[in-house]
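Of the protein chains in this complex, all but one are displayed in their positions.
On to chain A.
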């Protein structure tokens, strides 16, 4: 497998997992995964709900113990050095757990105290992070009435209070409107540029493409594929996709000979091809009249469909 970072000298693995498993009773959430996250990269876990992403994140964040396999975070064993590792991590949980009865500023300050920072240091850090999260004008408001996007930004700001080396973000933009998402992505880009290593779980392929240098596709507790977004797309999909939409319930024509691969979805056909427009022209020549057609570039969504036979967001 070609690897863009392999020869750059970054051999420092912040996370190393081998045959990592997690069971809840008889349910196997994570079924033996191998993962390496290198210093300075943005690493993603892409997969649908229930793929085992969050369970993996909770093990990496040293909150939840592993059932089997090996795990090293920052070179240490979470079983033994949990608090010591957590002191150097930032965690953005899937569901906000801010102290809604405290003010924005107090949330940041008290979180700094949890890391054992002095009050003075917590005050300074809070000011800096308010700026970063663009919440300075809300600093002394209670958290409860803030919008979802603001709460999310505050949660991310809070996770940075200890200047973490590794930032874990579990579904950071789920439930946010597009504008709030872009604002958040912008903040995450800045962190990446500052050298913070990011691990992101998401079931949005655009998020994974935007943010991740490298990612694994997870499904059913296993890793289905690994690589950079570009590599995965070129390995598992074609350059372009032609989407054809038909009347609901109408019989879909057999177009296999016009594309390298055809996926049949309930409402449309996906034709995988190197040149979408060309394929569309040929389909039209053949007398097929879809009610709608669209040519687009392949995305991670297509990779996922290819690997699992299912779409990411149902």
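The definition used in the following text is that a contact is a pair of C-beta atoms (placed from the backbone, for glycine too) under 8 Å apart; a residue touches a chain by one contact, two chains touch by 3 or more; residues count from 1.
In this section, contacts and distances are computed from a predicted model.
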Hidden subunit of the complex - UniProt protein name among "Tryptophan synthase beta chain", "Aldehyde dehydrogenase family protein", "Transport permease protein" or "NADH-quinone oxidoreductase subunit N": "Transport permease protein"
Chain not shown: contacting residue from A:28, A:99 or A:124: A:99
Candidate in contact with the missing chain, chosen from A:115, A:132, A:189 or A:246: A:115
Identified contact with the non-displayed chain, of A:38, A:53, A:86 or A:268: A:86
Residues in chain A touching the chain absent from view: 24, 58, 61, 63-65, 82-84, 86-87, 89, 91, 93, 95-103, 106, 109-111, 113-116, 158-159, 162
